[in-house]
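A single protein chain has been removed from this complex, and every other one stays in its place.
So that you can tell them apart, the chains are marked A and B in the order they are listed, and the count of residues begins at 1 in each.
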Amino acid sequence: MICSVSLTDRCNTNIRVSLPAVCFVWQIAMIILFGVFIRYNEESDVRKWIEFKHSHNITSDIENDFYFRYPSFQDVHVMIFVGFGFLMTFLKRYSFSGVGFNFLIAAFGLQWALLMQGWFHSLDPNTGKIYIGVENLINADFCVAGSLIAYGALLGKVSPVQLMVVTLFGVTLFAVEEYIILDLLHCRDAGGSMVIHAFGGYYGLAISWVLYRPNLHQSKRLNGSVYHSDVFAMIGTLFLWMFWPSFNSAITAHGDGQHRAVINTYLALASSVLTAVAISSMSQKRGKLDMVHIQNATLAGGVAMGTAAEFMITPYGSLIVGFCCGIISTFGYVFVTPFLEKYFKIQDTCGIHNLHAVPGMLGGFVGAIVAAAASVEVYGREGLIETFAFEGDFATRSVLTQGGYQAAGTCVAITFGLVGGALVGFILKFPIWGDPADDNCYDDEVYWEVRVSLILHLLSLRTIESSELFNVLLHFH
Amino acid sequence: MICSVSLTDRCNTNIRVSLPAVCFVWQIAMIILFGVFIRYNEESDVRKWIEFKHSHNITSDIENDFYFRYPSFQDVHVMIFVGFGFLMTFLKRYSFSGVGFNFLIAAFGLQWALLMQGWFHSLDPNTGKIYIGVENLINADFCVAGSLIAYGALLGKVSPVQLMVVTLFGVTLFAVEEYIILDLLHCRDAGGSMVIHAFGGYYGLAISWVLYRPNLHQSKRLNGSVYHSDVFAMIGTLFLWMFWPSFNSAITAHGDGQHRAVINTYLALASSVLTAVAISSMSQKRGKLDMVHIQNATLAGGVAMGTAAEFMITPYGSLIVGFCCGIISTFGYVFVTPFLEKYFKIQDTCGIHNLHAVPGMLGGFVGAIVAAAASVEVYGREGLIETFAFEGDFATRSVLTQGGYQAAGTCVAITFGLVGGALVGFILKFPIWGDPADDNCYDDEVYWEVRVSLILHLLSLRTIESSELFNVLLHFH
Partner (left out) sequence: MICSVSLTDRCNTNIRVSLPAVCFVWQIAMIILFGVFIRYNEESDVRKWIEFKHSHNITSDIENDFYFRYPSFQDVHVMIFVGFGFLMTFLKRYSFSGVGFNFLIAAFGLQWALLMQGWFHSLDPNTGKIYIGVENLINADFCVAGSLIAYGALLGKVSPVQLMVVTLFGVTLFAVEEYIILDLLHCRDAGGSMVIHAFGGYYGLAISWVLYRPNLHQSKRLNGSVYHSDVFAMIGTLFLWMFWPSFNSAITAHGDGQHRAVINTYLALASSVLTAVAISSMSQKRGKLDMVHIQNATLAGGVAMGTAAEFMITPYGSLIVGFCCGIISTFGYVFVTPFLEKYFKIQDTCGIHNLHAVPGMLGGFVGAIVAAAASVEVYGREGLIETFAFEGDFATRSVLTQGGYQAAGTCVAITFGLVGGALVGFILKFPIWGDPADDNCYDDEVYWEVRVSLILHLLSLRTIESSELFNVLLHFH
């Protein structure tokens, strides 16, 4: 502890100017931009909603999109803040930063996401305004998820200011790649296997590759969990696992679309749990389970169903996807993460390669296959149009072509992640961001007031008696 | 710790073959059976939903059952995974297993539940398929709850492979007794006082009785909580308590049925809290409260309202039910659990006798009385038919007869629990399941990689200095 203070002195982690400056400048910019661009949409504006009801012969307020999407939005919101946040509390002395910086960058990013996604997707050309409703809030949460995934690879090694840079560029890149994938290529990706998970995963890995720390082993003592921090992380895991059906169904079509996405995701997730447990047990002597696998690989089925959840993948198809991804993800934790660190110089704290990058990529290709296999027999003519939005410019697109575009979209997402991440990584290498020294990573004390001073003080005075120590220790349990 | 390693060597707890084998075989079987039997229903299949809307003159997607039930489903889902899971983290060194094995067996059981309940309740005789929607997902979660309750009695004393056997038979027995009670006897049991709680409670108690360990006191040092594990358990308690109104209303009739079930359960639960606190305080010297009672007995009102919640039990009737069950449940923890262990040789780790078995049984009888007291004056003629489904073969049944059948249904549930549990208990006695030795129970280290090696290593080398120890200890807080 004493040495850690001296280390932080040597390596400047003082963020007393930079962090408040970024927060204030950014928040003021947001207020101005929101003032110029953001307005309520026709379902959240009192005047417009009354007019909308009259003009569309709507007799009941229950037809407001709010009632179709708000429960799912809240589940997604829990995933973003509690799910991702608590999943990152697993380190023994980095729980404050895990949950706290996640909170900060999500609140920071979602405002920028509303603007970026608004400009690309819902700018009204007549008024120059972006009209928002609950679906925009969901999309903003989704957009932020990409950057939170990237945080998983960087956990413990970067400063909060760096994380805000990661989020600023992450949200920007996300909005662009989403525009290309969903609007130009006309892919379907309701749960974001491609646009969220593959992009966010490779984005984080590329940043981590650029920021490689050869001497990170100096912080090895803190790069691990303790008993109760692993239990905290299970809160994150379970809320992610339980609400993933809401994530994948939050913005799918009303009615059967949301209904089916829930069923598919629920089944894929259940299947993932069993294969993750199986591989985890096989990979350890005496068959003991590893908490890292249970906390992460059980979720792989949800990631991989992000694209195909709204399609007619069939219930057993969903089970197969979960089955495979639970295996692949757990293998990733056992073999690939150490391999990447050793041979590719990628230090991936949370193993996002195994939970997001690869399952997201697979999910993109699963979506491509299921789309290409779609038929009028299964979907009905009307259903096929509805599910794949074969309207307007895309009215004549065949399902095979759609499958090809889906696969292309996955590649676009990965490319954006890798190239964007490499660029952002280089920006983060400037020695101005207050990141911790190699022997000072994974430690909350660098950026948080941590109240352990009593014991430290007593120890430093060398006046402590054993019986006093016990008394003091008791209060720490 | 060192001795525990030698103990586990002696008593074979190696599950490196059995656990993966069960997981893989089972999951592959599920994929095949789902492929043969499970399809989307008319509200989750894109083609069928379009046809259904046309044929039923439905103009809005909001009429899809999804919007009536999905928020409740998610609350139930949280109860199953976070509620039950975290309630079982209260032991000082068994939190991983509490929340982790709960996760495993729930994910395992819900797939089997979809099949078993499907075969009994919703197999289409023409196509031989089971068509699923959100209501099936809720029922699968319910079905799994019976086995999770049983896990509460076995916590700390069984291996994960044994738990999967418990779940496999538990789900099977559940589907059969549910078919008898709901279909043949035509009972009403929306929140499952009978089919879930009474069955699950007695099922677990019977298994625990067969698996009685005379020398369990050898693990006494670990059969208790520490400060923070009790706080973790409160997460489980509160999510169960808050979402119990959703549990009891999740599959009741649309409209007033769900509405009323929520009000009744909310009131019964509030009432339980006060009487549980009162008895807890009375039972300790100086009036101190016991966390075990607060964690468990406060929930008894929700269990006991499982059957009657959808009936017109009146708000004050709900308060009375909660009042009585809070008292009975807390008394159970104070007096009955030690009594059962001493004289009936039933070791009931979580006290499911007091939280599920008895309140579930009482809930069944409360339901019988309220059903028998139903009148046209209170329900209206149409309402009486709707509430008790007096249709088809049961169109002429009187409320008195219904009350009798409800009581009979409770007895069927208990019988299934006791007999089924005894049988499963004998199966679990085979020395092939990898269960822990008597002096090795309640210990995560038997089945999990627990990272306490640093201190252990230092201690075993006898090289540790006191100042180093303090440094190490600091990282564990």
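Heads up, the rule we're going with is that a residue touches a chain if its C-beta (ideal position, glycine included) is under 8 Å from a C-beta of that chain, and two chains touch if they have at least 3 such contacts.
Quantities reported herein were computed from a predicted structural model and do not represent experimental measurements.
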| item | value |
| --- | --- |
| Identified contact with the non-displayed chain, of B:Met234, B:Ala389 or B:Ala408 | B:Met234 |
| Chain not shown: contacting residue from B:Phe24, B:Phe68 or B:Tyr179 | B:Phe68 |
| Where the missing chain touches subunit A, by residue | 8, 13-20, 23-24, 26-28, 30-32, 34-35, 38-40, 43-51, 53, 60-62, 64-67, 70-71, 74, 77-78, 81-82, 85-86, 89, 93, 95-96, 99-100, 103-104, 107-108, 110-111, 132-134, 137, 160, 226-229, 232, 235, 446-452, 467, 470-471, 473-477 |
| Interface residues of subunit B (partner: the chain not displayed) | 1, 62-63, 67-68, 71-72, 75, 92-93, 221-222, 224-228, 230-231, 234-235, 238-239, 241-243, 245-246, 253-260, 262-263, 266-267, 269-271, 273-275, 277-279, 281-282, 284-291, 294, 298, 312, 314-316, 319-320, 323, 378-380, 382-383, 386-387, 452, 455-456, 459, 469, 473, 476-477 |
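Here is the rule we go by: only the chains that are shown with their structure count from here on.
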| item | value |
| --- | --- |
| Between subunit A and subunit B, centroid-to-centroid distance (C-alpha), Å | 31 |
